[in-house]
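One protein chain omitted, others in place.
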Amino acid sequence: KNRGRLLIKCPDQPGIVAHISKFLFQHQANIIESSQYSTDHEGGNFFMRIEFECPELPQKFGQMKESFINVAQDFEMEWKLQQNSELKRTAIFVSKQLHCLREILLEWQNGDMMMEIPLVISNHLEAKEIVESLGIPFYHIPASKENREEVETKQLQLLEEYNIDVVILARYMQILTSRFVSAQANKIINIHHSFLPAFVGAKPYDRAYARGVKIIGATSHYVTNDLDEGPIIEQDISRVDHRDEVEDLKRKGASIERSVLARAVKWHLEDRVIVYGNKTVVF
Amino acid sequence: KNRGRLLIKCPDQPGIVAHISKFLFQHQANIIESSQYSTDHEGGNFFMRIEFECPELPQKFGQMKESFINVAQDFEMEWKLQQNSELKRTAIFVSKQLHCLREILLEWQNGDMMMEIPLVISNHLEAKEIVESLGIPFYHIPASKENREEVETKQLQLLEEYNIDVVILARYMQILTSRFVSAQANKIINIHHSFLPAFVGAKPYDRAYARGVKIIGATSHYVTNDLDEGPIIEQDISRVDHRDEVEDLKRKGASIERSVLARAVKWHLEDRVIVYGNKTVVF
Amino acid sequence: KNRGRLLIKCPDQPGIVAHISKFLFQHQANIIESSQYSTDHEGGNFFMRIEFECPELPQKFGQMKESFINVAQDFEMEWKLQQNSELKRTAIFVSKQLHCLREILLEWQNGDMMMEIPLVISNHLEAKEIVESLGIPFYHIPASKENREEVETKQLQLLEEYNIDVVILARYMQILTSRFVSAQANKIINIHHSFLPAFVGAKPYDRAYARGVKIIGATSHYVTNDLDEGPIIEQDISRVDHRDEVEDLKRKGASIERSVLARAVKWHLEDRVIVYGNKTVVF
Partner (left out) sequence: KNRGRLLIKCPDQPGIVAHISKFLFQHQANIIESSQYSTDHEGGNFFMRIEFECPELPQKFGQMKESFINVAQDFEMEWKLQQNSELKRTAIFVSKQLHCLREILLEWQNGDMMMEIPLVISNHLEAKEIVESLGIPFYHIPASKENREEVETKQLQLLEEYNIDVVILARYMQILTSRFVSAQANKIINIHHSFLPAFVGAKPYDRAYARGVKIIGATSHYVTNDLDEGPIIEQDISRVDHRDEVEDLKRKGASIERSVLARAVKWHLEDRVIVYGNKTVVF
């Protein structure tokens, strides 16, 4: 395809859009979709995502990238110019509960999740069969509080070996150390089974039941060193009532977890999510 | 009308429904709507709400009530037998922000909220005109941390004088003392401007903004002595995104606050809400 | 398990609940969940679903059934008394698009859809691999307008041979003749990819796009001889906007189709859906 994406982040100042649109115009790139946001128009940060179509993009791409360097320098931009055809390489981490893994594999098989899945890692064996039946390598690395460091070393080696861009924690249920998290900043996507910031931590459905809430939720966020405090990408909810026991909350919640994680991952794969501070812009 | 409601709460045991339905049958009462719930079938509590139609109910009512006493004693029931035509008497407490008050008055004028409103109490004057234009007495009782006790004494006198059944805190924004709350247990309905238990306490929209949530909410609950910890009656949510400033959250939130409070009040007026422990059954 | 279900339908008249609850009481059956509905309290129909727990149900069941016949006769009931442990036997019909099939298999594997799946029938081969990998017999019966009668004869033979209770059309995309439908009245569940009665018939997403709707939907209903006019079991919707092309509507719609069909099937499997006229009661 001839489609590409340009992402930028820079201090807000007049003229940014004028220069970028001029640059694209000069390279015969037609803007397909364009989103921008400024945290504050005085002294704030400016974010932009442009999807464009450009005849013979693969041939021109190197030269475009080079010539954007000048624009970027003038405005102190962090930026990324990318062809849509380059797919991100994703590692899925999973534990015993498979509904989130299954949802992602289902969407991926349907062709609705553009990525490569070079490997799946689990501390249990439940996922082995389904993963291997799709021809994806499955790594079983038992994990516990005791061997956390050793386990993470293995995992980091695999991520490097397979050249991984994104880690999806599809209900992985293990806490990651700051060493692991720091090595993958804004690259680890988790699904938490509550409507954050309600019920941070363990057993959110039990606590939601005890509190008598009328709505439960799920939250997908980037993992940081503060448990369940990372930048939120997406949330959704489901109604419950007094008849629902903890088991019912888990079952209804599983359905939201699946769709929230799937949406968050898709947006990340299309470079629609930009982190600033502890928040996200979702274009 | 010939419609009535029977509400019961008792230890669960076999035979309750059989005896109640026999009682209604013997009084020619036809069941219109019937809901029941048991917290646990062994040693739990049983709750039931029946709406029935009974020819010449007003004439028979006294005698029905009398003869239910025997059924009730056999099963150790707390119970209430009531004619639908008896309307609850409601006092609305309001502060400066009027959107929740306006919603309730609008629904009441539309005939969709069956109650009497003998008075409105406010610590400010913003609501005076709209309230008095509807012929409802308006009491202006300025309140602050310093004169809390004195203010509540006046309020409690008014509630007694006007024979009030329900107090609606339509964004009243003052903390009530345990003296006030205890005097009106499970009779004070509050609207909190967050998705509880997230953002208990002051300034929930500012904190929701700071956390970067993708969904905001509102919660209506009975007031207890623990701030924002009372039994939840109803909750609802609204999507927000990175473009929404605190002011936008407040504006979008106001719309949910209105509808959540209105639903909770309606259910309470129809005796659909039963409190047990710190939870509610909503029939 | 010791759980059972009682379903009844009869002309409304006083005393029904009294007699049924007495019957259950006499058999030591404790009511777990009870729902009732009357279309009209004078001359209408009365519907009831009771879930109960009864010690040693499997041993007593035959005798309970026998003794209910008397109650049933007095009130002219259509009724069904069933043990929860008896699972319905389901045939899934599918065409080329597999998202609905996959969802159902996923929920079934998760243990959230209580049924047996003795066979899957398709007019194409796309589903063969996934179905057979789960050990379920797959029947490939190519279908077209020309051979409809012959195809349905084969299908009806299979349904009989496998002793099938429910047929799920998981985007089967073939019109069934009245012979087939009549043989399986209120036993065929379809998913239509629009918010019925909008966009009855073919290509609903194309037509929704052309009309410029802001919300799309999906509808699960029992199949009758009037195309897309059968009793509706469940519906749901998803927001769309001007940026969404027909392909986007299909993708977003697929997600609603999956969950709407799954919910409808679950409710049917638990005998929560009762058809009356062209409507459903969902308890």
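The chains carry the letters A, B and C, assigned in the order they are written, with residues numbered from 1 in each.
The working rule: a contact is a pair of C-beta atoms (placed from the backbone, for glycine too) under 8 Å apart; a residue touches a chain by one contact, two chains touch by 3 or more.
These figures come from a predicted structure and were not determined experimentally.
Among the displayed chains, contact with the absent chain in the complete complex occurs for A, B, C. Touching the chain that is not shown, out of B:Lys1, B:Lys145 or B:Arg243: B:Arg243 (per the contact rule at the top).
For the options B:Glu33, B:Glu53, B:Glu116 or B:Glu270, the residue in contact with the chain missing from this view is B:Glu33. Although one chain is hidden here, its contacts on chain C can still be listed: residues 37, 195-199, 211-215, 217, 231-237, 241-243, 277-282. Touching the omitted chain from chain B are residues 33, 98-99, 102-103, 106, 109-110, 112, 133, 243, 251, 254-255, 259.
Although one chain is hidden here, its contacts on chain A can still be listed: residues 12, 14-15, 17-18, 21-22, 24-25, 28-32, 34, 36, 38, 41, 53.
FYI, only the chains that are shown with their structure count from here on.
Relative to the C-alpha centre of chain B, the farthest chain centre belongs to A.
Centroids of chain A and chain C (each the mean of its C-alpha atoms) stand 37 Å apart.
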